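In what follows, a structure is listed as structure tokens, so that the remarks can point back to it.
One protein chain is absent from this view; the other protein chains keep their places.
Labels run A and B following the written order; every chain starts at residue 1.
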Amino acid sequence: MASVSVEAVRKRYGALEVIHGIDIAIPDGEFVVLVGPSGCGKSTLLRMIAGLEEISGGTVRIGQRVVNQVPSKDRDIAMVFQNYALYPHMTVRENMGFSLRLRKAETEVIAERVQRAAQILSLTELLDRHPKQLSGGQRQRVAMGRAIVRNPQVFLFDEPLSNLDAKLRVQMRTEIKALHQQLKTTSIYVTHDQIEAMTMADRIVVMHDGIVEQIGTPLELYDTPANLFVAGFIGSPAINLIRGILRRDGGRCWVATEAGVDLPLNGDAAGQDGQAVVYGFRPEHLTPVENSGLLSRIEVVEPTGANTFVYAELSGAQICGVFSERRSFAAGETLHLMPQLDRVHLFDAASGRRLAA
Amino acid sequence: MAPGRLSQEATWGLIFLVPYIVLFLGLVIYPVSYGLILGANPKSYVRLWTDPVFLRTIVNTVVFLGVAVNIKLFLALLLSGFFVHERRWIRWLSVVFILPWAIPSIPTILSFRWMLNAEWGMLNSLIFRLTLEDGPNWLLDRWSGLGMICVVHIWKYLPFWTLILLAGRLAIPKDLYESADVDGASGLQKFRYVTFPSLRNLYITCTLLSTIMSLGDFNSIYLLTGGGPADSTQTLATLGIRYAFGMSEIEVGVSTVVVALPVMLPLLVLMLRRMKKGEQP
Partner (left out) sequence: MRKIFTEARLALIGILILIWTLIPIYHLFVMSITPRVETFAGALWPSRPTLENYETVVEQGHYYLEHFWRQLWNSAFVAVMVCVITLAIAATATFAISRLKVRGGRLVSNMALATYLIPPAFLAIPMYKVMGIYGLLNTQWSLILTMVTFASPYAIWVLKQYADKLPYELDEAARIDGASPLQIFRLIYLPLMAPSLVAIGTYALLLAWNEYLYAFLLLSADKDITLAVALGHFLTTDDAPFNVLMATGAVYALPPAAVYYAFRRYMVSGLTAGAVKS
């Protein structure tokens, strides 16, 4: 096992730069998720770490070794691909043993290690089947088995669950996490799905347009998003964002929207009077109140059983609220809502950056 | 690519490519250039122009291509519509149908040649027995000779093009026909509005490709009529060989082929574009 460090890494295709200098330090044993919308460069970064793409600038280290010039096969990594990339003409056993066979390992050693990996992943029954005889989840497991057998320094996962149906995805998510807790191998996992990132990661790297927007634990990103992009990307349903002008008057502080609504703030909020800001609050941090609060008109109500999602119009914007207590909401009804002031996020409208208190 | 890997892969890539490149340089580029040099003598063209056989050959070639290629592809289009039916016996028939293409030309064309022999061929014997009249001199007349050349050519290559167009038909999504059925289309309307538009492009590509390939059909002519009688059924492919090897006029032989280039090159470019476009669907 080893740490991985990415220092000022860039990727250019001709004149087009798609990754603009990225720094990530991953300590030994950590499970890091690279997340971002498609085209943000997360897969390219992973492939550079894997040695499948040339590194245009900067340094990638695995352990203490700079691997920029090291071919994939000598980087001591294993990778799980989105489409599994199982060799169709080999049995599960052969697939899993392929890397050891290439390294000229003894037949008994191969057999033993394949057997052990198969046990960990409950694949023992399937060892003599071919990939096309397996279900999606089983193929996924074989792909992981192939990685485990190697006992590599680092696992790389490239959207490994996106070809599975929703239910299986949740199950495999748990399995991968359990596997990591068992093996403790440094893992880098790429996904576009923020839920996957939140549930699996020790730390999340949010990427966007070839740069890192924020690195942090799932809850750090959730509680203190560094900018509008991260705030909008993490959390489902998405955070509510309303534009306005920050106002200060004595000890009082609020955001005035164009529609003339005053959004409440704690007195110690950051920012200057007159600054254009974006006011953000998460759907679950909204409480219905009797008569003070913000007046909004309910447009759609979606009960899910555990929670009720309410979409309402507030100051010309559509907002969402999630309420766990049972109470009847009806479309067309007006509602007084109050954001929890200590969980309101303020961002500078121009730069998108979080205004720190 | 990381330089370490790059060099290894690029090296292997080159090694793997070398055999074909050597073959290509030695046996395509070299002969083609050699041919162009051989065909560069203006005297050869004067010689061709003054040889009545040559002008007749040009006419023959145009007629052969115009008739054989079009009839062949039209029949292939129709037959692909037959073979598209799912019946066990039709599958068996398709197995037999492909025979002409799979087996060598020489025995079958010689069989045709003999069958069409005016005096003792099977066809004229049959005609005589049925009508008590002598049948025509199939291969001893320019136009009926060319006609038989077309028949033999079509017989030989019809299966291949039928197969190609059949593959094209099978690639048409079934739901197009189903929705046409729902809309109440008749069989003819389905051909007009579903089959034909889907196959049109393929059909044109096939026509171009088949024209180029038929231009080089040596066997159907040489083995059936030998270009005779009196060189009246030669085409460019056989005439070049006749000059070069029958009359030892190598340069004139090459020039015969060079004459076709102004027609062939645009076809070739057109074809290349079409085929490359189809390459990445």
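Miscellaneous remarks
Here, a residue touches a chain if its C-beta (ideal position, glycine included) is under 8 Å from a C-beta of that chain, and two chains touch if they have at least 3 such contacts.
Predicted model, so just to flag it, every value in this text is computed and none were measured.
Remark: the omitted chain is touched by one listed residue; of A:Met79, A:Leu263 or A:Ile319 this is A:Met79. Seen across the whole complex, the unshown chain contacts chain B at 8-10, 12-17, 19-21, 23-24, 26-28, 30-32, 34-35, 38, 79, 82, 85, 87, 89-90, 93, 95-100, 102-112, 114-115, 119-122, 124-126, 155, 159-160, 163-164, 166-168, 201-202, 204-206, 209, 212-213, 215-219, 222-223, 226, 237, 240-241, 244-245, 250, 253-254, 257, 260, 268, 271-272, 274-281. Listed for chain A, the residues touching the missing chain in the whole complex are 50-52, 71-73, 77-79, 81-83, 85, 87-89, 98-99, 102-103, 146, 150.
Keep in mind that, in the parts below, only the chains that are shown with their structure count from here on.
Distance between chain A and chain B, defined via averaged C-alpha coordinates, is recorded as 59 Å.
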